[in-house]
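Okay, handing you the structure first.
Other chains dropped; remaining ones untouched in position.
Chain IDs A, B and C follow the sequence of writing; residue 1 opens each chain.
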C-alpha cells in the first residue's frame, strides 16, 4: 500500500502552489472529465495509485481496468470527473505514473512470456534487480509485479547475496567458509552467490550455495553451467543475470535457467497512454 | 541542494536494517576502498550527491571529477575509503544514482550538441519536460543541468502554459482573450502556448503568445511555422516539442527553433560506470 | 492543495498529546457546535483548509463562505458539529489559520483596490514578495491569492531576478552581457532587473530587461522612470517595489507602474473572527 503522504508528495512535486495557468484563466471551477486510454498494447500498472492521485486533487475517479490487465489500443482504463482545477492538477502526475509503471509492467510481461516460451512449461520467474532510479523502488515494483515479475531482493537488509566484492574481504579460498557461515547463522535465508564462470559456479554449488547467479555468460556457456550444477547431488537453482532482456530471456530459459535476474524492466520506455479532457 | 534527509531516504530504501550479507559474514569492520570509473564516454552528473551518500554511510569520499565533466572510458570519478560495511551500504545506491543522472546528462549533452550544430551558432537551449519518473524531479534535473540543458517548467505552479486541454474550458475562439488575461494578470511571466499547426501558431502569436510550442510537426513543417512566426512584427519564440531527440534536434534547430522541449533525457539508458572495491 | 500531512502537523504542533483540559474535565464526548463569524469587514481566506482541519479532529464542518469572499461583521463563514473534544482540538488552530490568512487577503485586497483606483482601469497586479515568515509560503500565498494578488516569484528556482548582489560577481559594466546571457539561455523566462535610479533603469531596459523593478523611489521619481522606460522602442514592464503599501499603491499605479511588488500583505494584522462554541 503506497501511503497517502507519498501520493501527496508526487502531487506537490508538480504543483507546490497550485496550477498557475488554470487558476489565472479563471476556469478552475468548470466541470470536466478526464479519461486515460491505451495508445498501444500494454500491461497496465499503477492505475489504482493514479486513481487515488486524482481523488486527492478532488476528482471522482473510476478504475476501469485493474493493474496486470493486458490492454489493446483504444481501451479505456481510468476516468475521472472533477473541476478543471482538479483535473489539471492530477492530469500529468497520474499520466506519468501510469506510463512509467505500465512501461515496466509491459516489459516485464514480455520477459515473462519469453522465459516461459523458452522454458517449455517449466516455471522460470523473472526477478527485477535493485537497479532502478533511486527513490522509486516502491512504485517500480508495482510495475514489476503487475507484469508478472518478482523482486530479486528488496535491498541489502532482507537477503544474502555474495558478490566478488565480498570475497575481497574474506579472501581467496574463503568462499566455502563464508557460505557455511551464512547458512549457519541465517537458516531461514537462501544463500545466493554471483559467479562469472563454470569453475566458480561449481565451487559455489559444492560449498552449499542455494542459488547460483551467473553473471554475463552467453546462453550457450550458461547452459553448460546449468547442466553441470543441476547434475550435482544437491543441485542449486541457477539464475542468469547481466544483460538479460527479452531478446535472450527465452534462450536462457531454454538453457536451463531456474530464474532470470534482470534490470531490463527499469529501462523500459514509458507506455503510451492517451489523455482526453472534456467539458461536462 | 539535495537535503540530507533525501539522501538518507535513498539509503534507507536499499538498506532499512543494514546489510545482512556483510554483517553476517563478519567482515564489516575491515578497511577497504571503492572507486567509480567511467566505462564509456559520458557526461558526469550526481557525483557530489553520490559522494555525500558515501560520506553518510561512514566512508571518506573524494570527488575526482565534477558534474558536467565529459569523461572518457577509464577515467576515475569518485573514490572512497571506509569499512567493508560502509562501502557495501553505499556502493549500489551511489552507483545507481551516478548511472541514472549521468545517463540523463549524457543524453542531454548530445541533444545540446546536436541543436548547436544545427543552429549554426545561434543559441538553441534544450529544455527538459516534466515527463520523468514521478518523485525524481529534484534528482533528474541535476542530470539535465549537468548536460547543459534547462528545465522547461518546474511544474504547474511556476509558469503559464496553455494546452488545448485548457481551451476545452474557455472554449473555441477564446484564445485571444485567454492570452490577454494571462498577460494582464501575470506580467512577470511569459505566456507559452502549445499548438499543432501553422494556423494555430499564427493565431497564438497574433494573440500575443511569447512562446509558441509546436507539438509533433516534422522539421520541414516546423520550419514553415517558425518562418511565419518570426516574420511577424513582434515575433514570439518558437519551440519544437513532441518526439524531439538527438536524431532530429539538429534539424529542428536548423528549421528555426528557438528552443527544444524534450522528454528524451528521461528515457536515457543509465551511463555505464565501473565499480571496484579493494582491500586496504 | 495543502496536503493532509501538513494540516496534521499544524494540529500536532498545538496538541501533540491531546487536549489536557477537556479530557481531564471528562466532557470530551459531549456534543457541541462551533461557529466562526467575521467581527470586522474582511476578505476571507483559508476557510477550506480550516474546514479540513476541523474534519481531521473528527468534526463535521460546513463551509458557508468561500475564500475570496468579502464579509461584513456578523457574517457566519464556517460551522462544525462535533464532540467537545474534537471542537476544542480544532478551535484555535482553525481560528489562527483563518485570521492570519484572512488578514493577508484583506490587506492584499486593499492594495489591489488602491492600485486599481490609481491606475484608472489599467490592470496593475499586486505581487507579493518572498518576505513572509519562513516555512509559511504555501499558506500565505493562499491569502495573497484570495485577496486578488499574485506571487512575485515562488522562490529562487522558478524565475530570473537580477539584484545588485549579482552584479557584485559579474562586475560593473557587465549588466548587458548578463541580461543577454539570461535571455539566451532561458528563453521561456522573463528577465527582471532591480534598479534604484533612472539611469540604472534605462541601462537595464536598453540591455533588454523584460521587467524593471524600481526599488524605493518615491512615486514622483518613479513616474519619471516609468515614463522614460515606456517611451523606449521595446518598453519593459515597470514594477514599483520597496515600501509599497495601501497608502501609496494608488500613487504608484497612477505614476505608471505596470505591477506592484510588495511585502505588505505579510505584515497584515490577523483579521478578527469571532468563535462561538455551543452545546447541542
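By definition in this document, a contact is a pair of C-beta atoms (placed from the backbone, for glycine too) under 8 Å apart; a residue touches a chain by one contact, two chains touch by 3 or more.
Because the structure is predicted, anything quoted here is derived from the model rather than measured.
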Where 3 copies are displayed, count of copies in the complete assembly: 6
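As a working rule, only the chains that are shown with their structure count from here on.
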Interchain centroid distance [CA atoms averaged], chain A/chain C, Å: 44
CA centroid of chain A to CA centroid of chain B, Å: 23
Overlap residues in chain B, where contacts from two or more other chains coincide: 157-159, 185-186, 189
Chain B-touching residues of chain A, taken from the complex the two chains share: 6, 9-10, 13-22, 24-27, 30, 32, 84, 88-89, 91-93, 96-97, 99-100, 130-139, 155-162, 165-166, 168-170, 178, 181-182, 185-186, 189, 267, 269-270, 275, 277-279
In the complex, chain B residues that touch chain C: 123, 125, 127, 150, 152-154, 157-159, 184-190, 192, 210-211, 237, 239, 258-259
Chain C-facing residues of chain A, complex: 4-5, 8-9, 11-12, 15-18, 23-24, 56-58, 89
